[in-house]
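As you look at this complex, bear in mind that one protein chain is not there, while each of the others sits in place.
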Amino acid sequence: MSDNPAARPAAPVVERRGLLARLARARPTQPGEIYGVPGAGETRMLSIATIAVLIFIWWLSTTLGWVKPLFVPAPQAIVQDFVTILRRGYTGEPLWLHVGISTARVFGAFMLACLIGIPLGLAMGISPVMRGIFDPPIEFYRPIPPLAYLPLMIIWFGIGETSKVLLIFLSVFAPVALGARSGVRSAAIEQIHAAYSFGATRWQVLMRVILPSAMPEILTAMRIGIGFGWTTLVAAEMVAATSGLGYMVLSASQFLQTGIVIMGIIVIAAIAYMFDLIMRMLERRLVPWKGRM
Amino acid sequence: MSLQVIDASVVYPGQRGRSSTEALHAVNLTVEAGEFVVVLGASGCGKSTLLNLIAGFVAPTAGRIVLDGQNIQGPGADRSVVFQKHALLPWLNVRDNVAFGLSLQGRGKAERYKISEHFIEILGLRGFEDAPVYTLSGGMQQRVGIARALTCDPKLLLLDEPLGALDALTRERAQELILRVWDGSGKSVLLITHSVEEALFMGTKLIVMSPRPGRITHTFELSFSRRFLAGQTARSVKASADFIALREQVLQIIFADEEAA
Amino acid sequence: MADVELKHVSKRYAHGRQTTETLRDVSLRVGDGEFVSLVGRSGCGKTTLLRIVGGFVDADGGDVLVDGSPVTRPGSDRGMLFQHPMLFPWLTVLDNTLFGPRATGRHSPQARARAMELLQIVGLGGFEFHYPKQLSGGMMHRAAFARAMMAEPKILLMDEPFGALDALTRAGMQQFLLDLWNRRRFTVILVTHDVEEAVLMSDRVAVMAAGPGQIIETIPIDLPRPRSYEMSETPEFVQLKRRVRQSVERARGKAPVSVMNPTAGH
Partner (left out) sequence: MGNTQGTATAGTSRPTEGAAPGATMMPLAAVPDVPGFRQRLGRRLAAIDWSRIWMGAIGIVTLVVLWWIAALVIGDDVILPSPLRTMDVMIRYLSKPYPSQGETLVGNTLISLARILVGFTWGALAGIFLGALMASVRPVRLIVDPLIELGRPLPPLAFIPLLIVWFGIGELPKIILIGVGVIPVMVVSVVAALDAVPEEYVEAALSLGATRSYALLHVRIRAALPAVITGLRLSMGLSWTSIVAVEMIAATGGLGYVILEASNYLITPLIFSGILLIAVVALFLDGLLRLLRRLVAPMG
């Protein structure tokens, strides 16, 4: 019976104990949660409240003059910077162009990495020969921070878009390919055997059992990959670019335009957050069974 | 339908310097049409290997398996397997899971849904056709697994501890359901189980296996399931004196094996 | 050795604005050296009751006494065994057994020798330096027994200790527990939903009903000891088993629980 959540007590009525006691035992469950499920519960309202409090403290500390505007400008100053940049642009180019260039670079590289990385990863999962060939190079370059080989990319492909897109491609490629590779292992042997016992061919098992089983892990890898790609892009634009959000933020910092720096960081964060949300939504839509069977 | 396992042995080669293990040693077994054969034994007695052998997932090192005069070469739709768990496809709903075998055979949508309909009905899944399988309880999932195996119209149904993961009460209900479905279907069934009570209650023939190496040591003819199908309640069948006596006898055999090990 | 006394114990849990009454006015006395089983369907509060005796959960009302003094916290006088053996995977079997002495600062060569002896008794001689992952399910449970016995508990609390084992291993473990109990005669409270297990092991079987959880009947099992599996074919045994089953059924009639609920998680 104890594997049935309903059988476990649902929520102990408020317990008062010392800090150490609370550290030593699992936290008591709040109403509406299932006992023993970590991190359950609705947090949206609290999240909004936390952020509101933080912005208030920010506003307060700048208005009261606790910090110099050069270090942390007031929130309203940043909104103003945002409006100005939106209207007049930065270094002669409008904000939407910087945003557009950055997202286009990441998105192009990401699509390319998925198109090549997922089939290759699946092939590596299925075939020992493919694994033998592609494992060493991928495992070798994966731990090296992509920025380290950015200079090589520039020497080989020039300072244009190719080198940046290729750099991001490489940074996304490894996690996506390795995710697809290990996703192949997700299919339970029972599922595979069941298909064979209904007369399936090898190809059918591959397409209709192994591939769908690998989907959750592939999507997770894609989510990690796009985050990684975005990080790499911002850094690459700081080092070697004349447009894009990373470039904008770094050059603003050189002119001590802190407002634009913070605004840029917020835009970078917002886009990263959007990518994450889109990938999560895709996960919910495409693999609703993830973690449930 | 007639299945014969003739002098079948399976030796798993040793890996990394470990010695090889003989999972099955010279096993002989016959399953006739309409029979319900139950294989019972402790862990490691090779009963799962035996099932895998008949299903075609494992090839015999020696001997052969003959189905209706033909040697078994690999898995096929004439022998459908129901597993203990993890065998349903979570991205399909109940109806498509039940029809999965048919769709592998390339049958059209209308046709496979029509066939599935019948099995959804008899396994009590009506009303859940569109539910994703991962929302079902363990007992319901197992019924989907059985329905799926039946839609392929196999000659032989292989049940690999299908009720092992269910709680005691659901398990008893499922035993009764399987017997009712089997009754009158004319199908042959091979059931692997750990539970002596389940084995005695369900089978028409009981095979007891012993480990190291796995081999068949005893065979019993049974008729308890007939009593149940004739209208007696399951509980009264299981409480009858001859049932209890035979259960003790079988338990003794198995414990003796374990002590010898 | 020790006795356990529960007097009018009640327990509620809060679900949002609602509260569920998990236990209502439960009274039970378990004598020194007595073996009592709690039987009932899922959700009848038997696990909560056991956890209250263990000191992991506080009762809202009533008294819980062990040897006449109230239970306020877990303690080594009450050994606890769970459905899963809960051996610490980073310790060897021997180190697991020695966890209690080390935690209480009583580790000594004598303790170590005793641990080795206990492991011999539970049939794990030669497996002292194995890690739990290298053992089979039944062996892990036996190691958990040795670990619990090391603290020399006066009371053993067991929460479906064999529920996750296959039928044959379970039968072996039941026999093992019976033999152990015959020699040591500690006080035992066993939570199970296996009627046969309850009848085979216990001096008394307390049948619980759900919604709210309460003991509806306590059935004495006056079968001779020592007991073994052969006994389960005797008419007396079968009759007692039937009696407990009927009682469980009656309890179920009181509070219908949907068994085939398709959306119930597992």
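Going by the order they are written in, the chains are A, B and C; count residues from 1 in each one.
Keep this in mind: a residue touches a chain if its C-beta (ideal position, glycine included) is under 8 Å from a C-beta of that chain, and two chains touch if they have at least 3 such contacts.
For clarity, every value in this text was computed on a predicted model and none was experimentally measured.
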| item | value |
| --- | --- |
| Among A:154, A:180 or A:209, residue touching the chain not depicted | A:154 |
| Residue of B:29, B:42, B:87 or B:250 in touch with the missing chain, whole complex considered | B:42 |
| Contact with the hidden chain (one of C:12, C:41 or C:142) | C:142 |
| Touching residues (missing chain, whole complex) on chain C | 54-56, 73-76, 78-80, 82-90, 94, 99-100, 103-104, 112-113, 116-117, 120-123, 125-126, 128-129, 131-140, 142, 147-148, 150-151, 153, 157, 164, 168-169, 172-173, 175-176, 179-180 |
| Sites on chain A contacted by the missing partner chain, in the whole complex | 19-28, 30, 36, 38-39, 43, 46-47, 50-51, 54, 70-71, 135-137, 139-140, 143-152, 154-156, 227, 230-232, 234-235, 238-239, 246, 249-250, 252-253, 256, 258, 261-262, 264-265, 268-269, 272-273, 275-276, 291 |
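As a working rule, only the chains that are shown with their structure count from here on.
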| item | value |
| --- | --- |
| Which of B-C and A-B has more C-beta pairs touching across its chains | A-B |
| Distance from the mean Cα position of chain C to that of chain A, given in whole angstrom | 47 |
| Whole-Å gap between the CA centroids of chain B and chain C | 33 |
| CA centroid of chain A to CA centroid of chain B, Å | 45 |
| Residue list for chain B, restricted to those that touch at least two other chains | 167 |
| Per-residue overlap in chain C, given as positions that touch at least 2 other chains | 42, 193, 264-266 |
| Residues of chain C touching chain B in the complex | 42, 136, 166-169, 171-172, 193-194, 229-230, 232-233, 238, 242, 259-266 |
| Partner chain C, residues of chain B touching it in the complex | 42-43, 128, 131, 135-140, 164, 167-170, 173, 194-197, 239, 241, 244-245, 247-248, 251, 254-255, 258 |
| Residue ranges of chain A touching chain B (in the complex, touch as defined) | 1, 188, 190-191, 193-200, 204, 208-209, 212, 215, 287-289, 292-293 |
